[in-house]
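Pasting a structure below so you can have a look.
Shown here: the complex without one of its protein chains, the others still in place.
Going in written order, the chains are labelled A and B, and every chain counts its residues from 1.
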Amino acid sequence: MKSTKKSILLVVSLLLVTALIAACSSTSTPGAPTTEPTAETSTVSVAGSTTVQPLAEKLAEAFMTENAGVRIDVQGGGSSVGVKAAAEGTSDIGMASREIKESELTESPNLKVFVIARDGIAIVTHPDTPVSDLTIEQVRDIFSGTITNWKDVGGEDQNIILVSREEGSGTRAAFEEMVMGEGVLIAASSILQPSNGSVRTTVATTPNSIGYLSFGYLDNTVKTISINGVAPTEPNAVNGTYPIVRPLNMLTNGEPTGAVKAFLDFILSEAGQKIVVDDGYISVK
Amino acid sequence: MSGRMIADKVVKYILFASAIISIIIVLAIGFFIFRESIDAWTEIGVSEMLFKTVWRPGIDQYGILAMIAGSLSVTFGAILLGVPLALGCAIFLAEIAPEGVQAVVRPAVQLLAGIPSVVYGLFGMVILVPLIRNINVPGNSGYGLLAASIVLAVMILPTIASIAEDAIRAVPENYRHGSLALGATKWQTITKVIIPAGKSGIIAAVILGVGRALGETMAMIMVIGNSAIMPRPLSSNPLTFFLSQARTLTGNIAVEINYATGIHESALFATGVVLFGLIIVVNASARRIIRSQKYVEKAN
Partner (left out) sequence: MDERSSEIALIHKAQAQNLKKEQRRQSFWVALMWLFGLITVSILILVVGYVLLKGGSSINWEFLTTPPKGGLSGEGGISTTIGTTFYLVGLTLLIATPLGIGAAMFLIEYAGEQSLGSKFLRSMISVANFAVETLAGIPSIIFGLFGYALFVSTLKFGFSLLSAALAGACLVLPTIIRTTEEALLAVPDDYRRGSLALGATKWQTIYRVVLPASTPGIITGIILSVGRVISETAIFYVTLGGSYHMPTSIMDSGRTLALHLYYLAMDTRAFDKAMGTGAILVVMIILINLLIDFVSRKLTAGVRKVQ
C-alpha cells in the first residue's frame, strides 16, 4: 500500500515538473502579435479557413525548412474564426476564403488583408453521374431545389442529393455570392458537411450527389462539371473564362513584423507562389 | 501540538475550497453560456428561436425547433433500438447468465462504454451509411436518422445495461426465494417480481440513457447528414421518416461554432442553453426517481 502511495506521489510530482517546464517555456514564446517576434526563435500562429489551411500547412512546411528557428502553427476553424482571431490577436495571422465584410473592417480597422492566392470553386458529382456539363442557371436551380431530378439536366431518372457546406463557411459564402445570387437560397434539405474534405468524401461515396469544392481539393474520387462548357481548370480560371473564382486571404492586425512578415513575404515570393500553383490554386502574380 | 491543530484547520479549509469548486464550475458554465446567448434571445426573440423551424444564419433566420426535433427523433430511435437490447442484457447478466458467461459479457459491456465516440462514428460512416443507402427510396443518401439511431443505440447500451443490472441485483434475495417457493418459474419470478421491484432503478437507467443520447456530438455529425430541416418521411411510407437527414442540437453547435460571429455565435450559445436545460430536466427526473439509490455515477 505504502509503495503505491509513493508511486502516486512520484507520478504527480513528475507531472508537476513537466507542466512547470512547459509553463516556463511558454512565457518565452510570444503568442500575441503585440510582442515583437524576432525571425530567429518564434512561433507564428495561423488560424481560420479550412480551405486555406492545407495550403498554409504546405507553405509553412516549406518556410520552416528554410527558417529553422521559426515554428508555424496552422489551425483550422473557418473563415470567420480567421478574421476574428486576427482582429482579437488570438492568432498572428488569420485565414479567410472569402471577401472580408465591411462590418468586419469597420469593427477592426487595423486589419491588413493579403491576397495570397486565388481559388476556383468547382461543381463536383459522384463519379458515376453521366452529366458532365451544366449552365450556371442549372447549377443554381439544382442547389435551390427547383430541379430535383438528374433527368431534367440530361441525366438518369434519379433524385439529386445535394451536398453543401454549413452556414458561415467561406466556400459557401463565395458559392452563394457567385452562383446563387441575391435572394436565392441553397435548399435546406441538402446534406451539410463541416469542411471541404468531408464534402469531397460525401460526394465521392454517395451516388447521385452533387456538391461544390475548392480547386485545391479536387482529385479523381469526384467528377468535375464544366460550367457553360468551360472545365474547372487552372488555365480557364486564369484567363477568366471559368466564372467561379474567389480570393484566398491572410489577415494581420496592423503591419506585420518579424517572422510574421517573413512568412507572408515568402508566400508572395516566387517560391511561395510555385507551391500555390502546385497545389492546384491560382497564383496572384 | 497547536501547530498541528492549525495545520488541521488550514487543510480543512483547503479541502472545503476544492469541494465547492464543482459548484463554481456548474455556476460558471451556466453563467457563461447564458451570458453569450443573451444577444440572441433579446435580438431574435425567445419564441422566434424556440418555435421556428428555419435555421438560416445567412438571412438571419435562427429557429432551432428543427434541431430540437432532430435531437428528440434520433434519441427516440436509439431508445427504440437500444432499450430492449440493454434491458435484456441487464436481465441476462443479473439473473440468467452463469458466472463464466458473465465474465465475458460484462467486460464487453464495459469496453463498449469506453470506445471513443469517433470510432463509432467512423464505423457508422464506413459500414452503416453505405448499407442504408441501398434501401431504395428516392432522396435516401444513407446519412440520416436511421444510421444515427443505430450508432447511438450501441452507445447508450452500456449505460442502460450496467445501471439496470445494478437495479436488478439490488432486489433482495428473499423476493426471489419467496417467488420460487410459491411455485413460480424462474421467468415468472423475473417478470412478475424482480422487474417490478427494480422498476425505479430500471426507469432511471433508461432516462440516463436518454440524457447520454441527447448529449452525443461527434458520432452524430459523422452520420446524420447535418441538414438543418425538420425530419420528415421521404415518401408516403411513414417509416422513411428514419431515412431523413437531420441535425441535432449538439451537432448544430459543433458544426458551426468555428464559423460563427456576432448574433450567429450567440444563437449557437442559445442552442447550448436549450440543450443544457433539456439535460438538466432529464437528469433531474432520473435523480427524482432513484433519489435514495446510488446508480447515477455509473452513467458516466
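The definition used in the following text is that a residue touches a chain if its C-beta (ideal position, glycine included) is under 8 Å from a C-beta of that chain, and two chains touch if they have at least 3 such contacts.
Remember, predicted model here, so these are calculated numbers, not experimental data.
> Which one, B:40, B:68, B:171 or B:214, makes contact with the chain that was left out?
Considering the complete complex, B:214 is the one touching the chain left out.
> Looking at A:217, A:242 or A:266, which makes contact with the chain not pictured?
Considering all chains, including the one not shown, the answer is A:217.
> Out of B:64, B:157, B:171 or B:267, which residue would touch the omitted chain in the full complex?
B:157
> When the complex is taken as a whole, what residues of subunit B touch the one chain not shown?
4-5, 7-8, 11-12, 14-23, 25-26, 28-29, 32-33, 35-36, 84-85, 88-89, 91-93, 96-97, 101, 104-105, 107-112, 114-123, 125-127, 154, 157, 161, 185-188, 191, 208, 211, 214-218, 222, 250, 253-254, 257-258, 268-269, 272, 275-276, 279-280, 282-283, 287, 296-297, 299-300
> Provide the residue numbers of subunit A that touch the chain removed from this figure.
So the residues of subunit A touching the missing chain come out as 1-2, 4-5, 8, 12, 15-16, 18-19, 22-23, 25-26, 29, 31, 43, 45, 47, 50, 54, 57-58, 61, 71, 73-77, 85, 88-91, 193-198, 200-201, 204, 216-217, 219, 221.
As a working rule, only the chains that are shown with their structure count from here on.
> Approximately how many whole Å separate the CA-defined centres of subunit A and subunit B?
33
> Looking at the complex, which residues from subunit A come into contact with subunit B?
Listed in rising order, the residues are 76-81, 83-84, 104, 158-159, 161, 166-169, 173, 176, 185, 188-194, 202, 205-207, 209.
> Report the residues of subunit B in contact with subunit A in the complex, numbered from low to high.
54-59, 129-130, 133, 138-139, 141-143, 221, 225-229, 245, 247, 254-256, 258-261, 264
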